[in-house]
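For this depiction, one protein chain was excluded, whereas all remaining protein chains were kept in their positions.
Let's turn to chain A:
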Amino acid sequence: MYDSPKYASRAGIPLTLNGAQITVNAPADWRLSKALRDALHLEGTKIGCDAGDCGACTVLIDGEASCACLVALGQVAGREIVTIEGLGQRKTAARLQQSFLRHGAAQCGICTPGMLVAATALLERKAAPSETEVQDALGGVLCRCTGYRKIVAAVLDATAEKQAAKLPDSGAAVGARIERLDGQRKVKGEDVFGADAHPRDALLLRVIRSPYHHAAFAFGDLAAYQRAHPGIARILTAADIPGENCFGVIPPFADQPVFAATHARFKGEAVAAVVGDKDEIEALDLKTFPITWTELPAHLTLDTALAATDLVHEARAGNILVRGRVVKGDAEAALAGADHVVEGIFETGFVEHAYIEPEAGFARRVGERLEIHACTQAPFMDRDDLAKIMGLKPEAIRIVPTAVGGGFGSKLDLSVQPYLALAAWLTGKPVRLVYSRTESIATTTKRHPGRMRVKVGADRHGKLVAMDFEGDFNTGAYASWGPTVANRVPVHASGPYFLPHYRALTRAVHTHVVPAGAFRGFGVPQATIAQEQLYDMLADKAGIDRLDFRLINALGPDQPTVTGQVLGPGTGIRACFEALKPHWARARAEAGKANAVPSLTRRGVGVAGMWYGCGNTSLPNPSTMRLGLKPDGRLALHQGAVDIGQGSNSVITQICADALGAPIARFDLLSADTDQTPDCGKTSASRQTFVSGKAAELAGRALRARILRLANAGEDAKLDFGDGHITVRDGAAAHRIDLGPLPCDQHGYVVMAEETFDPPTAPLDADGQGVPYAVYGFGAHLVELAVDTELGTVKLRKITAAHDVGRAINPTLVEGQIEGGIAQGIGLALMEEFHPGRGENLHDYLIPTIGDVPAIESILIEDPAPIGPFGAKGIGEQALIPTAPAILNAIADATGVRLTRVPATPDRIRAAILESRK
């Protein structure tokens, strides 16, 4: 009567794939994405959500862009499929790939295959599309890194064949817009992310998690369950952990169990895992796992946790994890004497990192050692924490970071690693674990929701006299980076302004929700939302232009910060505000003109400033870089700063090349691997360009000195690198060093340098006075927007971003960081809020799409930080911080209403407008 499907699958499913006719032997009801990856081992097609929400899996089906995760393999029988792997053969697509490289349109690269395929569908239909057409074509692919602007530019510029820029010569790398050195594999879909590389025979692991925010539990008959499911090789629980069932990024506060032992403290907390044959583990219905739950009362909000007598952690009284404090002068008295005082309570929501790559990796046991391949921002911290969990020496563990499909702070904490390590160790087999989107959102860290009560005062002339700041941050069930947030906020809450009197007190409060941890800015973006709105209110009260008010108060190089530090040269905030002045004047005039015509749509302009200390707060955070010269004349840079898309692979090489005096093309890059690269610390706190970059500069200079010594040449000599030899040119003299005959060290290098840099900081005293950071980055954003006052919707028109980056080592990458940070700031301001236990997907949790990010103009200010490599500072977090308050200030400018709670969704804006009319 009808074709038997079983029969059909036995024969395989015929289709055309990237021009070749093939037969796929996989179940017809598999998702096409799964068939491509698991059956055909074409892993360029990425899976970010398995639900149509991210577009990372986009392929062409008969020329039409489609989500491979929403199509059954059987549905494409006889069809023509094109994946990222097939784009190189198509002329338009190949041009597009090169354009992506030129424009820096791929950062982490996890969205890149989907973007390229979707853009190819457009360009093959329409060679010269408009910007709107590009947005319509790419609206279904989410990118969390780039802010989309460079993607749009790359697609618009893909029409003509263009030459790739040559790599710069010796001495010209710093400041050059080179294509990212790891870019080719990203635009070809060849980069290996956490879910991509794994031994074919790896077992699969799945985690059993708490369905309640707070619950006690008891296992049933686990042995019987295992017997009933022969595919299960092993069930893992807390009882199986050889070392300590406890981890945490800040060792003195470590409190998070790998598996909860008796009760779970947040919805999604792991309690057990099953490991075994892939197909059988996939087919398990985990709801049948033998466990009984007893739901317990849960504290989900700051208020309930602070009022509670029952504690999330017994040893932490009042549910307070930690308090932060910075006090200078007498804020209370100064406020009492101030001419103008404003105050407010500001609240921010839980924000999810929403990188497009859910956590994934695999582990294997190699004799008495463990190897973990997973996406991470902090390989050495992972190694040390895993050693504790496994009861092994740190040297017995090797962490090999895969390409990271976005991190933004959350991949600093352990996620899949402990489960993988334990399972591989105990089964002796390679084991793989890939988080689903739901698992990723439900269980990995978030941005702390904050509630801040702030009062600021100024004198008659608009000079700030004092700020009084109190902030509570919901840190969730475990410590994670809660202490860092509680300590960073008081240091930064003044903003980049001179404040003679200051008091900032913070608390990180435990609740029964998923831990809040590090997210681009460690609490500073939340505090800036309060601070910059209040400064606008104060400027208005004092009758001073809002930008002028900031210029009047901008921190000068000789003025002490709120921690008493005098920053000296490199205090670039004034320059940032100055750079915005002409834009401010133009934007205000345009908005004024538009608003002169009565309309329900009101235009507004807003400005906000920021500062951000690069590196750990008053704690050592060294990076070590190794640079070796090989007998063949090539250079090996052991670059252990994990590139999570921000570009450290490229930037650090650029720095090292110029410090040494070698062309970049000479360099072979060894990326982070705890067996191969010295410790470069974590990729966070905007420290990699600054700290690891400085270590790379020092290593470059040290190697140079050693080579010059071999030739007895002076400091200014030029190095010419040849194959197997170097020619040292010192004035008219040329000295040839043949490398072949030189002895090699244990790494195989004829000359080697290894250098460490640890930024000088000093501990903070009980009042928070001291030198928390060696270097601060500064910036200011100007937002132009329109508010539909009837619907409460916001249309962003343009964002102008001025950032003092010390030195732009690679301006394209710096702009990429700025644009990506702005996109996240837009999300924070206007749409993002995670509700624990609800909406753990990218359907309900909304991040900006390509249509939500307006034109961005970046102004790079280079006020060199004397201590930074070639004067460079960090930019990673800086870029996000002023966006949200500048948007809120612009909304207030447009409508007269202050949004004290973010996200400022249409319903909140509309409610505020209605309230203001009462």
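Note that in this section a residue touches a chain if its C-beta (ideal position, glycine included) is under 8 Å from a C-beta of that chain, and two chains touch if they have at least 3 such contacts; residues count from 1.
We take it that contacts and distances are computed from a predicted model.
S.K.: Given that one chain of this complex has been left out, which of "Carbohydrate ABC transporter membrane protein 1, CUT1 family", "3-isopropylmalate dehydratase small subunit", "CO/xanthine dehydrogenase FAD-binding subunit" or "Quinol oxidase subunit 3" is its protein name according to UniProt?
M.R.: Looking only at the record, the undisplayed chain corresponds to "CO/xanthine dehydrogenase FAD-binding subunit".
S.K.: Check each of A:91, A:393 or A:835 against the chain that is not shown and name the one that touches it.
M.R.: A:835
S.K.: Of A:221, A:282 or A:395, which one is in contact with the hidden chain?
M.R.: Candidates A:221, A:282 or A:395; residue touching the omitted chain: A:282.
S.K.: Which listed residue, A:265, A:574 or A:910, touches the chain dropped from view?
M.R.: That would be A:910, which touches the missing chain.
S.K.: Could I get the residues of chain A that touch the absent chain, sorted low to high?
M.R.: Its contact residues with the unshown chain are 1-3, 5-6, 8-9, 27-29, 31, 50-53, 55, 58, 61, 64-67, 69-72, 74-75, 77, 118, 121, 135-137, 139-142, 282-283, 285, 436, 438, 790-793, 830-831, 833, 835, 838-839, 843-844, 846, 848-852, 905-907, 910-911, 914.
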